[in-house]
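In this view, the complex is presented without one of its protein chains, the others remaining in place.
For reference, chains read A and B in written order, and residue numbers begin at 1 within each chain.
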Amino acid sequence: MTFEDWFRTDRLPHIYCAGCGNGTIINCTLAAIDQMSWKKEETVFISGIGCSSRAPGYIVTDSLHTTHGRALAFATGVKMANPALNVVIFTGDGDLAAIGGNHFIHACRRNIDLTVVCMNNQIYGMTGGQGSPTTPKGCLSTTTPYGCSEPPFDLCELAIAAGANYVARWTSYHVKELEKAVRAGLETPGFSFIEAMTQCPTNFGRRNKFKQVADQVDYLKTHGVLRAKRERMIEQGEKIPEDLFVIGELMRRNRPAMGVKP
Amino acid sequence: MRHEIRFSGFGGQGIILSAVILGRAAVMYDNKHAVQTQVYGPEARGGASMSAVIIDEEPIFFPKVTMPDIYVIMSQEGFEKYGAGAPEDAVMVLDSSLVHSRPKCTCYEIPATREAKQVLGRDIVANIVMLGALVRVTGIVSEAALEKAILDSVPKGTEALNIKAMKKGIELAATAGSKP
Partner (left out) sequence: MTKLEFWQGNTACAEGALAAGCRFFGCYPITPSTEVAEHMAVKLPKKNGIFIQMEDEIASMAAIIGASWTGMRAMTATSGPGFSLMMENIGFAAMTETPCVIVNIQRGGPSTGQPTMAAQGDMMQCRFGSHGDYSVIALCPASVQEMYELTARAFDLADQYRVPVFLMADEIIGHMRERITIPDKVAQTPRRELEKGVLPFQPDAQLIPGFATFGKGYGVHVTGLTHDEQGYPCTTNPKVHAALVQRLVDKIENARTAIADYDVVNPDAEQVFVAYGAPVRTVRQVLHDNPRANIGLLQLRTVWPFPEHALTIFKHAKVFLVPELNLGQIAREIDRHVKVPVVSLPKLGGDLHTPSDLVAALEAHK
C-alpha cells in the first residue's frame, strides 16, 4: 500500500487553494500511517472546523467531522468507548488553540492515546483570514488590520506543560522529518502532538509580504531552528531573533496514558 | 393515614440521613409508602438543615410537606426556623441537650447528644438516638423496621454502635414523658 490508498478518490479534487500546505501535511500523515500496518477499518479520523478539519472527508476510513474546537472531546468519547480503534485528529491553530483550547489541555492532561496533527497556518483560512491565537505579533489579518498586538501561543510548550507524551514541531518544508514525527507519535502510547507550521498563501502570505508560495515555504525553512542548535546558541550567549521558532522532537516520555489499545 | 415528619438540626448531624432511614423503614420493611425530601442550601456544614418524610399506607401524590404533624428538632436554630410554628396538635421530639426553647405542642425531651457523647462515646449517633425515641413515642414505623433500615444505611463497622443508639433512644423516650 501507499499513502494514496487511504484517499477517498471519489471526493477529489479537494477544496484546498493552490499552494496550500495542508495537502503536504495530509500526505505525510498518511505516509506515516501506511507504515503502521493499521487496518483501515480499525482507524478513525476526527476533526473540528476549518480548512485542516476537512481532511478526514478525503480519507477512506470512518471519519467524524465535528463542531468547531471540539474534535478532541469527540475523540475522547470514541477512543474511551473503543480503545481498539486507532484515532487520529486533524486540527488547526484556531480550532485547537482558540475555541478548543480547553479540550486541548485536558486531552494532554489525560494523556489519552490519540495522535493530533495540527496544521498551524497562523490564520483563520476558511473564514477569510482573521487573526488566530498563533498569529505572530505585528502580522496583518482582516481582524488585525494594524498588525497583531497580542502575543501568540506556543502550542508545543502548551502540550508539554499539560502532559502530552510526545510533542514535535516541523513545517510543510520538512516533509521527511514531519512524516517521521507523525510515525513516532502514532507509535507512542498516550497523547501525541505534532505541530506542522504551514503556509496559507491566500489568507496569510498575501497580506504578509510573501508574494509567492515559495517565499513563505522558504521562510518556514529558514526560521525553524532545531532545538539542539537553539540550545547551543543560548549557551554561546547569542541573541535569538524573535521570529525564529523551534523545530524537532520536543518531548518524548512515558506518563501513564488513558485509552491505550488492550 | 398521611403523616408528615419534619427533621431539623445543623448540617453534619445527620438530619438528612435520619429522614432517609425513616422513609426506608416504612417502604422496605413496613410495606408503606414514603416520600423523602430535603432543603438543599449552598452550605455543606452548619446552618439550619431540614429534611422531611411523608409516610402513608396509600400512594403519596403531593410530595411536599405542608403541615407536619411530627417534628424531630436537634438544634436551637433548627427549632426557630422549622419547629417554632408547630401547631398544638403536633408531636415534637427534641434534643434537650441542644434546644432550649419549647413548643406549644406535645413535646418529648430527649437529651440525645449528651447521651450519645457520654454514654455511647460518639455524639455522631445522636440522630439515631432521636430516631429510636421518635419511633417509640409515635409508632410511625415498627421498631423492627427501623432497626433493619438503620443497618442498611450506616457505615460498616458501626452497626452495633448505631443499634445501641437506637435502643438508647427508645429507653429515653419511655421515661421522658410528654409535656405539656
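Everything below uses one rule, namely that contacts are C-beta pairs under 8 Å (C-beta built on N, C-alpha and C of every residue); 3 or more make two chains touch, one makes a residue touch a chain.
These numbers come from a predicted model, not from an experiment.
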item	value
Selected residue (touches chain absent from view) among B:H33, B:K81 or B:K117	B:H33
Residues from chain A at the interface with the omitted partner, ascending	8, 11, 40-42, 44, 46, 56-57, 60-67, 70, 73-82, 84-85, 102-103, 106
Contact set of chain B toward the excluded chain (per top definition)	20, 23-24, 27-28, 33-42, 60-64, 66
